[in-house]
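Report on the structure given below.
Missing here is one protein chain; the remaining ones are kept as they sit in the complex.
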Amino acid sequence: MTHTNLFLRIRSWLVMLIATVMLQATAGIVYGDGHGNSRVPMPSTETAKGEKCVEPEDVMKRKHMEFILHQRDKTMHEGIRTKQYSLKNCVNCHADPQTQSVLGKDGFCESCHAYAAVSIDCFSCHTDSPEEQDAAVSGTVFGSIFDSNITK
Amino acid sequence: MSLNRREFLGAGAAAVAGTAIAPGIRLIELASARSPEDAVSMQQRWGLLIDSSKCAENCSACVSACHEENGVTDEGSPTTDAQWIRKVTVKNPTSGYSHSLPLMCQHCESPPCADVCPTGASFRRADGIVLVDKHICIGCRYCMMACPYKARSFIHETITDQKADAPRGKGTVESCTLCVHKVDRGDGTTACAEACNKEGHSAILFGDLNDANSEIARRLKTEASQQLRADLNLNTGVRYQGF
Partner (left out) sequence: MKKVHYTMIEGTSLGFWSLLAILGAFIAAGLASSYYMEHHGHIVTGMTNQIVWGTPHVFAVFLIVAASGALNVASIASVFGRKLYKPLGRLSALLALTLLTGGLAILVLDLGRPDRLIVAMTYYNFKSIFAWNMILYNGFFVIVGAYLWTMMEHRMNRFTKAAGMAAFIWRLTLTTGTGSIFGFLVARQAYDAAIMAPMFIIMSFSFGLAIYLLVLMFAYRWTERPLGDAVVYRLKNLLGVFVASVLYFTLAYHLTNLYVTEHHGVEGFILLGNNGGEIYSKFFWIGQIIAGSLIPLALFYMPVFGKSRFFIGVGALLVVIGGLCQMFVIIVGGQAYPMSLFPGMEVSSSFGDGKVADYSASLPEVMLGLSGIAIALAATAFAIKVLPFLATSLADEVADPHYQANDAATGAEASA
């Protein structure tokens, strides 16, 4: 579980503000020259399951928070439970097969966030490990047929 | 927005099942199942009908099942532990007659909790399920002050090992979700109702109050039932009978 406290969060909030401004600036460059490389170097991450993310990687890098936050409101208030941007789904794919978690020093979400000085509280409530295999679509026959094609 | 393949096939499968499977309640439930990308609508009003005459006084299968399903753990402190559902024993002091019933969020049509919530975190979904959007709950607990059924719990401690379907965390308020993840999945039942059936009591019936063909609507139409604190005019989605 992420341990977050008030002061850390306020600090990270400020850092995020700065990060947003920086990302906004880099986004302009990215769109401008068509390269997927942002100026901010990111730590390397590895995902075991699935070949592709739910959107092209460079889009995910910049916009994954928008996707999940939007999905969050759709699911909570309208009961829309599509898989594509579901947080459960991110975790199912991105959890480290060894630790069964997206957190931890080398965890997919946490390693990058730690690097970018972002602190999220999501995993104080949401589980950081994948659902049991039968529940998780990815990896099952159905999952590999349908879920790997869900990019639009 | 185009349907992706899995979801398109999923919706098709439900339609096929709806016509192919033998007639009966199963058919109706499948026919009304939503596909994942559709928003919930007011066409449904989910609720429970609880028959206290079928509820065994020493049985708490519904409570254990609910708490198992939603990962609500017993920390050994009844005043601060979350209790999404509890067994209440009601005794008539003059006659001595006593019976018991499970009590949980009554999923009111006009929920006092949602009325008082400053951020709108407490809300009623279009299909009648009253929920807490824990993403915008600030933990002020005004909803708990307002709830006539004491159905809400505040999380007093750090929680670990949550269920994927029921995220929970310190500092926010929560209550019975009518197993919203199961309802959205099309299970057509809740953990408590399932457990009660399994025990052979069948005291809890889940269903769509708006669907005239559903068992719950039919029974509400033909049998006596009542709302708790009916004087408050909240039009609850959970109804009781048998006392």
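Per-chain numbering from 1; labels A and B assigned in written order.
The definition used in the following text is that a residue touches a chain if its C-beta (ideal position, glycine included) is under 8 Å from a C-beta of that chain, and two chains touch if they have at least 3 such contacts.
If you're wondering where the values come from, they're calculated on a predicted model, not measured in any experiment.
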item	value
Residue among B:N58, B:T79 or B:T222 touching the omitted chain	B:T79
Interface with the undisplayed chain - residues on chain B	77-83, 86-93, 103, 112, 114-121, 136-142, 144-150, 152-158, 170-173, 228-229, 232
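By our rule, only the chains that are shown with their structure count from here on.
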item	value
Of all residues in chain B, those that touch chain A in their complex	2, 4-7, 9, 34, 36-40, 123, 125-127, 131, 133-135, 158-164, 167-170, 172, 180, 184-185
Parts of chain A lying in touch with chain B, wherever the complex brings them together	1, 72-74, 76-84, 88, 91, 121, 124-127, 131, 135, 142, 145-147, 149-150, 152
